[in-house]
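The structure under discussion appears below in the form of structure tokens.
For this view, one protein chain was removed and the others were kept in their places.
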Amino acid sequence: MKKKLLIVLGFVILLAGCNDRIELEQQSYVIAIGIDNTDQKGVYAFTYQIANPEVGSSAIQSGPDEPPTEIVTVNGADILTATYTANSFVSKKITLDHTRIIIASEEAARSEDFLRVIQSASRTPQIRRGVQLVISKESATDFINNNEPIMEKRPHKYYQFMLSRANQTGIIPRATLHRFFQITEGDADLFLAIYATTDQSDEKKNERGFEDQYIAGEIPQIGGSPTQFMGSAVFKEGQMIDILNGEESRIAQTLDNTLEMGDYLATIPDPLMPEYRISYEYSQKQKPSININYHKDKPTEIDVKVHFQAEIIAIPSLIGYTQNKDKQKVLEESIIQRLEEKTNTLIKKSQEEYRSDPFYWSLYIRKHFKDVKSYEKADWHKKIYPNAKINVTYYIDKLEFGKMLDDSHLDEVRD
Amino acid sequence: MVRSFKQSKKSQTPSKHKKISTSLQDNIQESKQLFSYGVNKDFAMRTIQIHFNKKDACLFYYSSIVNGPMINLHVIKPLLERSGESVNNVVSIENIEEVDNFEKIIQNINSGKIILLIDGDDTAYAMDVADFAHRNISITENENTIKGPQEAFTESLNSNISLIRKQLHNNHLINEGVQTGERSKNEVNLVYIKDLVNEDILENVRSRLEQIATDNVRNIEILEQYIEERPYSLIPTVLYTEKPDKASSYLEDGFIILLMDSSSACLIVPVTFWSFFHSPEDRYLRFFYGNFTRAIRLFCFYLTLLISASYVAISNFHSEMIPPDLLLAITASRERVPFPLIVEVLIMEIAFELIREAGLRIPNPLGPTIGIVGALILGQAAVQANIISPIIVIVAALSGLSSFALADININFTVRLMRFIFILAAGAFGMLALTGAFLLFFMYAASIKSFGIPFFSPMSPHFLSSEDTVFRKPIKKEIFRPNYLHPKDVQKKSK
């Protein structure tokens, strides 16, 4: 009797276990989610980019015309419920577990309600905290639809490679949802999201820019995928307020200890022949030290020291910096001066325009307070930061000249 | 019921306990009746007149299990020709036993001895001339090693003991015989080292052997099932091996070996989980090499037991875990498969078991065919016909292949059977049920005791030992015998 009961129970469990059981082929895997505003308040247009498993698989020959992704757009109140609406024309259950990025249009991000819609993403366990937040210049639907990677047909690969490489070079920040919520809920600093666009129709090409002084959409480009990732969108209290270009994004990341950035190449005007530019590789081996002297009644002093190394890549002016100490000194100083100048401009802009910092520096003032109440009362982004005296100093630890000891001498060549 | 049967059996043979009489004729008559002389073709009887005391005598034996020339040379010839005082002086056989009743006579004749009855004497002489047919000692077939002795036990007790004694030159190595079976009296030989073995365990084994109440225990394989504690358990509690070197290494640690004349293997008791996990080669290989094979074997253990179940659990319940590229590849290959994933897995696992079983039973000349057919069915054809997806072939092949790394046949079956339970559990409730099932299996194993020894000792409960569990220490650092056996001398090497 006991055994029979157990067997019956076993079957009950086996059958009932089917609740959460779902076959792999019964699910559609969303790689990117787009968020757009609609005319109606509280209703958003959600775009889901679904990977087509048959493309790029060697086991099954798919039709040559089958697209690598299926892109659907539906209106809904939040990310998860909209997937159920989408099921009226998507044949399988929409799964968000593999989402790589969330794209919000600039319009949606600038609206006051942006936090409401993005908040729902953190409630479901399906969307991971590691998902990156991208702001597109055009509507997210257009962005996803226009985005046609040429080499990496599979969308998750494309986003993964694109974001990680662009992030290494510092032209876009690392903008996970986790960071977004921590900074927004911490209510002190500015959050930087990735800025991107596929919109190139516009006349506003920035022909005079140099390697990183662009924002997405401004880079003159011939060939390749139309999508450009460049610069960052500045969020204050969960709402987008401005755009930083690539160079400013790099500086912001340099000064932020919680972000990692790889080495990058940049140029400065040659201090001795300003019509040419010298290229160097900027690399930062140690994190900047940030010191805050908090004063209750007078401006707080923030003292930042950045140590970096530079390696000269190219000297088109062919001036012999390599073997001349004085010229090297000049070069060093001009690199430092330029960095400091750019940094001070950014800091000034943030103090006056944004009235908060994109560097997550509020962390360093916390230890001056014993509890949250007094910290919140001191009010970092209203009182302390905008009035602070900020002093950023760059130190060059090493100046290398690569594998060449000397450049070719123009006068000798043109003899 | 059983009891009454037994009694009726006994009443059929009243003469069994009869004493030998002094009259030769009576004795011959009795023996002829006992052994069905005339009907029983290989039962031989020979009457002679003994030279030294000029009396009539009679010899009985089974001609099929004795050595004929030896009888002529060492028994008949001396009796006919030599002079002396007693049988013992005349006959040149090593082992002469005097018996006084017919039960003993039966026993001795059955075990290949020749019985000499002399007129006017109420004792019979049993002389050992046994020559059972058996194979020669061959190399191991089921427990292969690359490095290490290649000899295997064969179906002869004497050869087997000799194989063990060859490795252990120790006068305390005891070979004790215990009779089992009621109709066919077979001898089970307990082999142990007297000054190491724990008396309680030895007594436990003896009493279990004595408690076997059955007509016939033919061989070790049957005996194993008579002495184990839990016949319904999936987990074995007796170790079975055909390698004398493995057996003697266990003897050295204070374990007990059971041998029978009719089996080409021995039983080792008591056991722990580790005895099934270890292979003698682990110790023959140098420290790192041996531990490397251990690591591989542990991994195989996991693969066989859980890979299919993990695959079912992950893809049916936790698809978020699969990396996107793999996920899309699996999804693509599954799109045209008609079965749910769990059915697919079960089909492949059962197909593998089929091939395995068929491959085992197939007559040798047909052997290669099975490989071709199997590979074709399982691999190419089934995938192309969209019956299963290619990834399942990989999973099933992995789990099947790694099951061969678990050389011990008992633990191999345990793992193969548990695999199906785990697959079903994973299909029911994903990782929750799989983890639960595994934990319960584990706890069940931990609760098993083999002859009073907890299954996971010496890991937990802890005992002094050479700490040879998952990994072993260098041989020079192995100082102690496993203390869970409570051996009389726990130290095996001076520090």
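The letters A and B name the chains in turn, as written, and every chain counts its residues from 1.
Criterion: a contact is a pair of C-beta atoms (placed from the backbone, for glycine too) under 8 Å apart; a residue touches a chain by one contact, two chains touch by 3 or more.
Please note the rule applied: contacts and distances are computed from a predicted model.
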item	value
Undepicted complex member, UniProt protein name, chosen from "Circularly permuted type 2 ATP-grasp protein", "Cytochrome d ubiquinol oxidase subunit I", "Spore germination protein (Amino acid permease)" or "Potassium-transporting ATPase potassium-binding subunit"	"Spore germination protein (Amino acid permease)"
Residue of A:G186, A:P226 or A:P316 in touch with the missing chain, whole complex considered	A:G186
Hidden-chain contact residue, picked from the options A:T38, A:N75 or A:T258	A:T258
Those residues of subunit B which, in the complete complex, touch the missing chain	314, 317-318, 320-321, 323-324, 429-433, 435-437, 439-440, 442-444, 446-447, 454, 456, 459-462
Subunit A, residues in touch with the chain not shown (by the definition above)	13, 16-17, 19-20, 97-98, 125, 128-130, 160, 164, 178, 181-183, 185-187, 258, 260, 363-364, 366-367, 369-375
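As a working rule, only the chains that are shown with their structure count from here on.
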item	value
Mean-CA-position distance for subunit B and subunit A (Å)	67
Subunit A-touching residues of subunit B, taken from the complex the two chains share	315-317, 319-320, 324-325, 327-336, 340-341, 389-390, 424, 427-430, 433
Sites on subunit A touched by subunit B in the complex	13-14, 17, 20-25, 27, 29, 31, 51, 53-54, 56-57, 59-60, 62, 95, 97-98, 126, 154, 156-157
